[in-house]
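Okay, here's the structure, questions in a sec.
What you see is the complex with one protein chain gone and the rest in place.
Moving on to subunit A:
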Amino acid sequence: MSFITAFGDRVFIGAGDLIRTFRIGNESVPELFISWSELNPDRIQKPDFEAEKDLKAVDKKVILCLAHSNVLFAHGRRLVAVGTNEKQIHVFEYFVDTNGVIVKSEHIVTSVVPKAPTAIVFDKEDAYVVVGDRSGDVHRFSVLNGSAIEMAGAISMILDVAFSPDGKRLLMADRDEKVRAMRYPSTYVIDAYCLGHTEYVKTLAIQDNDSVWSAGGDKNLYNWSIFDCSKPRRVVDLSEFDAPIRKISINLQYKKIAVVFEKKENVAIVDIEQEPAKTRALPITNETQCLDIASSGQFFITLGKSTITLIDLTCMKQHTIAIDDELISALTTTEDAVDNLFKNVTHNNQQEYEKRKAEKFEQLEQKRRKLNSKPASSS
């Protein structure tokens, strides 16, 4: 899997084990953000889970999720967090000069997650990263010291986590067609479930404190009230794109949602100001398969199997970012951690059972008839 995220004009890419960064408007080739040799061993948490023995040595480190801090306050820290297949969460901090050039980046903390992470987000104050994992748990990790607390869980793979802008609601999407809205940090209070998806929910985008968009395997884009989500407020049918939805990103300024599909070169740009929403297909130049998308300023930024492209929302023109061979290679060769999210019901217990039951009771009935007929024949 490969990921892209943006903060202001600063864009980050995670692909394979590479973390690269570039600035919009200063289009040099995305440069190395930090190398793994720069991890400070003193800041790597020892696992306090029983999962220690599960921490497998992997052939190659692969990034499984990527997030940037919110930096809501002037003194806010610029942090980048990644989760890897080694079941670790790494947080890095970077500092920029007045021209926006990164002057220093350093390793802050590394924590251990009990299962492979699938989704990551900073809470509003950037004090914690909240991480969803493959076994269905959501933990939060202190950016300060890496300590972990279990926040929520589902008996279903978590596919995305997101915060309302006020930071008071945590949303999680799972493979069982659900979006769950919980209070934060009192996540034991579940306020609502958004039910209506007919396949897995892969991706969330928050519009405001009472509006979330969700999408996934059923090819629809849903909008929900977070407080009262008994039914979807809006449904945008994107089945014409003929593929499960992989990622959505919202641009609040331009009131548009960009949609990336599984194994498709087209990005759908949905104008949510219109009712019904107007959708246009945008094939990404020189790309066969889009992987991820982020939003910043007047741009959507797409990451594909071999390209990074800025979509300018003022004119819908595309601008391709030059990238080097190492990054192209990482983008091309890195496979998704989970290749099929659709349910895999290998056998139909109910039907098999009903068939067996009918046979069994037929046999019993025959046996009974035989027994009953015996005395009659002997007399």
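By our rule, contacts are C-beta pairs under 8 Å (C-beta built on N, C-alpha and C of every residue); 3 or more make two chains touch, one makes a residue touch a chain; residues count from 1.
Assume contacts and distances are computed from a predicted model.
Colleague: Between "DNA repair protein RAD51 homolog 3", "Outer dynein arm docking complex subunit 2", "NADH dehydrogenase subunit 2" or "tRNA (guanine-N(7)-)-methyltransferase", choose the name on the UniProt record of the chain that's been left out.
Modeller: The chain we cannot see is recorded in UniProt as "tRNA (guanine-N(7)-)-methyltransferase".
Colleague: For the chain that's not shown, point to the residue among A:K60, A:K231, A:K263 or A:R368 touching it.
Modeller: A:K231
Colleague: One chain is left out of this view; which of A:S186, A:N286 or A:S373 touches it in the full complex?
Modeller: Only one of A:S186, A:N286 or A:S373 touches the chain omitted from view, namely A:S186.
Colleague: Check the options A:E150, A:D312 or A:E335 and report the residue that touches the missing chain.
Modeller: With A:E150, A:D312 or A:E335 as choices, the missing chain is touched by A:E150.
Colleague: Which residue among A:K178, A:K202 or A:K219 touches the omitted chain?
Modeller: Counting the whole complex, the residue in contact with the absent chain is A:K178.
Colleague: May I ask you to list the residues on subunit A that touch the chain which is not drawn?
Modeller: With respect to the unshown chain, the touching residues of subunit A are 50, 135, 137, 150, 152-156, 168, 176-178, 182-183, 186-190, 192-193, 195-196, 198, 230-231, 343-351, 353, 357, 360-361, 364.
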